[in-house]
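Apart from one protein chain that is not included, each protein chain of the complex appears where it belongs.
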Amino acid sequence: MFVHRIGTDIVMKKVELRHAEELFRLMDRSRSRLRQWLPFLDITKSIEDTRNFLKYSMDQNAANNGCQVGIWYKGEFAGIIGQHTINWSNRSTSIGYWLGDGFEGKGIMTKACYAMLEYSFLDLELERVEIRVATGNLKSKVIPERLAFVQEGCIRHAEWLYDHYVDHFVYGLLRDEFLHMTKKS
Amino acid sequence: MFVHRIGTDIVMKKVELRHAEELFRLMDRSRSRLRQWLPFLDITKSIEDTRNFLKYSMDQNAANNGCQVGIWYKGEFAGIIGQHTINWSNRSTSIGYWLGDGFEGKGIMTKACYAMLEYSFLDLELERVEIRVATGNLKSKVIPERLAFVQEGCIRHAEWLYDHYVDHFVYGLLRDEFLHMTKKS
Amino acid sequence: MFVHRIGTDIVMKKVELRHAEELFRLMDRSRSRLRQWLPFLDITKSIEDTRNFLKYSMDQNAANNGCQVGIWYKGEFAGIIGQHTINWSNRSTSIGYWLGDGFEGKGIMTKACYAMLEYSFLDLELERVEIRVATGNLKSKVIPERLAFVQEGCIRHAEWLYDHYVDHFVYGLLRDEFLHMTKKS
Amino acid sequence: MFVHRIGTDIVMKKVELRHAEELFRLMDRSRSRLRQWLPFLDITKSIEDTRNFLKYSMDQNAANNGCQVGIWYKGEFAGIIGQHTINWSNRSTSIGYWLGDGFEGKGIMTKACYAMLEYSFLDLELERVEIRVATGNLKSKVIPERLAFVQEGCIRHAEWLYDHYVDHFVYGLLRDEFLHMTKKS
Amino acid sequence: MFVHRIGTDIVMKKVELRHAEELFRLMDRSRSRLRQWLPFLDITKSIEDTRNFLKYSMDQNAANNGCQVGIWYKGEFAGIIGQHTINWSNRSTSIGYWLGDGFEGKGIMTKACYAMLEYSFLDLELERVEIRVATGNLKSKVIPERLAFVQEGCIRHAEWLYDHYVDHFVYGLLRDEFLHMTKKS
Partner (left out) sequence: MFVHRIGTDIVMKKVELRHAEELFRLMDRSRSRLRQWLPFLDITKSIEDTRNFLKYSMDQNAANNGCQVGIWYKGEFAGIIGQHTINWSNRSTSIGYWLGDGFEGKGIMTKACYAMLEYSFLDLELERVEIRVATGNLKSKVIPERLAFVQEGCIRHAEWLYDHYVDHFVYGLLRDEFLHMTKKS
């Protein structure tokens, strides 16, 4: 209940405490692949850590500060897409996402990300959505590029990744660009 | 997005801060009828009071302690149904609801309440849902009676209503009773 | 100091942190009998748990939300009677109580409960006091029945008790009924 | 209920929110006399200020950090005696007190203060009770002197009183001194 | 005390509550010029607003999350330079600054900003300092350009300024670049 469906296979739902088990299991078995670009895998050691993330997400949502959305594919928990925060003064947000092992290469995230843009631009009426990707993370860059984001710059040494700094491409999409895109399609 | 649809006319969605204006307008114009049984109408004087209710509701939801759900009918805000709290030790909740002027007599609340039972028994896996109705509130009693709740007692002087105490009928529905009901239908 | 005396043997006092040791000792040695109907015995494993209960009780009292009262019999800690919460809008409370091993069958609790009614109806000027008892808890039912409470209903599956749900009788006493009772006596 | 009686005329009770009206009325009509040495009279302008003081007092008590005790004389609210704070590491507290207009010269405060010493030394098992008095406040100095406190020093410019600094005499009483005093009497 | 001096004329000090008056006076008389690029001037209407900013700044500092530094020129309050936040995982911060009327064109801010870089890179051992400037704010752009920051991109519609969105240039300086710069000078 209170879900967003895309076609027959994909269901998106704001995460709640009761999703802890399926979320942790997915992270746990996708750990070795995901940790390459997502350092929070290493601090998610037990289901208790996942519960803390979910509590944090529910508080974030209650504070009107963005939400974390679970993605189910054919009934299985497949990944997460979320807003990091919402800047209401400037009406902007940035988005992050990941898919667990076995759910890649099916076009799930492009659709989920498009839904998140609908939510951000149409439901929340934001002006700008940003995606930041480490310059070497080729698979992740595909998403903003497919969705017509503009690459606006490269933030040097933006993130400490285990043992070195990585640079981040900044991609931005504006409300008018999105509305134009939806009209065409 | 993140809604529950019933047929083509009814949409249910957990309330958020951005619903303040339509919620307050509905309460404001339904004030004289609703206040007969709902004393909180009188302390909802401005949209700021509605915003505080919505903040409280979002916090309640984040605390995993129940949710307040808006009901839209043909695109218009029609009313609210919500869980007062969730007792997770005993897996029980109680439900309250109201419809604004012009939305009564269309069967909206019976359907919305049934959806809330699905959410409570199936999504949240609760054991018991309770509805309390002032003994004189004939229109409100119809809902639990239609949905096969059992009347379990009458709590005397349960509520101070402006200038006198009223008694409350307690209606209860158990998980097995609900599952049995859904199988038959 | 700041106590309520009943005859020469019974002293009642709002509990404070410094009662932790005698309270824990009593609970600990009455554990096997009390846990039949009181599941919180099992989560009271050490004096630290009792301290947390006492801190909570002191906060509850400071929030004007009811109080937990220790009962001493001939100088020994004998049990607890407390208000679960106070609903000031409707001026009602509900009461719970227990006696440790060796203090039953002496009429202590009937007197302590009567004192709690005096406190609730006369000092706090409440309108309604409620007592809920599991239908099978015959010894506990005696108290509201002796004190002329009215049985107002039976809440089904009200409480999860270790491995099954139990139903609760609801007993209520109104302010006028209490005042009438005190006049007669 | 939960009171301390001294003879037939004096009743002492930890203050609660419901005492706001009688406390404020007493302060209000004793204002011109009391404000000479008690600057908080001037910031107690309405009953709301008194309610805030009472809330603060209940929180102080819940934090195990001392209590404020109301004194009733022949059924009328007469004054306050309270502990400013409790230092549990060193087991010490300090005491302040005042009586409203019409209640002075009857020996009420000496008795109330003695009761507060019993509470501090016997119930709470403290080691030291301190009273500080502005050097010019002759009436207030009488209390510690009557109760055999030792004058231990004079703190210069201890307090800003409207338009100048005043010095404070420090009086101290130790546990053994109190126990010895009670034995003799 | 606890200040940083640059030559004989400039003193920098973390702001505290007691600076409220001189800070507010400076903002108040520089209002019309500063508000062109700094929308917070319009919500700084009274000294109370400035006090709230200072409380916030002291809390920010206590949370190890950056600091706001006052700049005095020849004994007069001249402006503010501060860190917006510190990201300790990635060891980065961003910096903002302004000078009041009459203090521009003297090279004060370039020196103050250089001191802030020393504090960020040497005291706090951060890896990256960022400055964001609205593309049309020519005077402000001079600072990072003089201090050898690299322009890394242009964030479109980054900020809502009264009635339209403005784009932000992002300037970044890395620890090694700063150390190299200090060696040369």
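To keep things simple, chains are lettered A, B, C, D and E as they appear, and every chain counts its residues starting from 1.
What we mean here is this: a contact is a pair of C-beta atoms (placed from the backbone, for glycine too) under 8 Å apart; a residue touches a chain by one contact, two chains touch by 3 or more.
Keep in mind that what you see is a predicted model, and the values were worked out from it rather than measured.
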{"item": "In the full complex, displayed partners of the excluded chain", "value": "D, E"}
{"item": "Candidates E:I47, E:L124, E:V150 or E:M181 - the one touching the absent chain", "value": "E:L124"}
{"item": "Residue of E:E21, E:D59, E:E76 or E:D176 touching the missing chain in the full complex", "value": "E:D59"}
{"item": "Missing-chain contacts mapped onto chain D", "value": "89-92, 127-128, 130, 150, 152-160, 165, 170, 172, 174"}
{"item": "Chain E residues that touch the omitted chain in the full complex", "value": "1-4, 12-14, 16-18, 55, 58-59, 61-64, 115, 118-119, 122-124"}
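Please note the rule applied: only the chains that are shown with their structure count from here on.
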{"item": "Chain pair repeating A-E, as identified from C-D, B-C or A-B when over half of the contact pairs by residue number coincide", "value": "B-C"}
{"item": "Chain centre separation (chain A, chain B; CA means) in Å", "value": "33"}
{"item": "Shared interface positions of chain C, touching two or more other chains", "value": "none"}
{"item": "Topology of the chain contact graph, where touching chains are joined (line, ring, star, complete, other)", "value": "line"}
{"item": "Pairs of chains found to touch, sorted by chain label", "value": "A-B, A-E, B-C, C-D"}
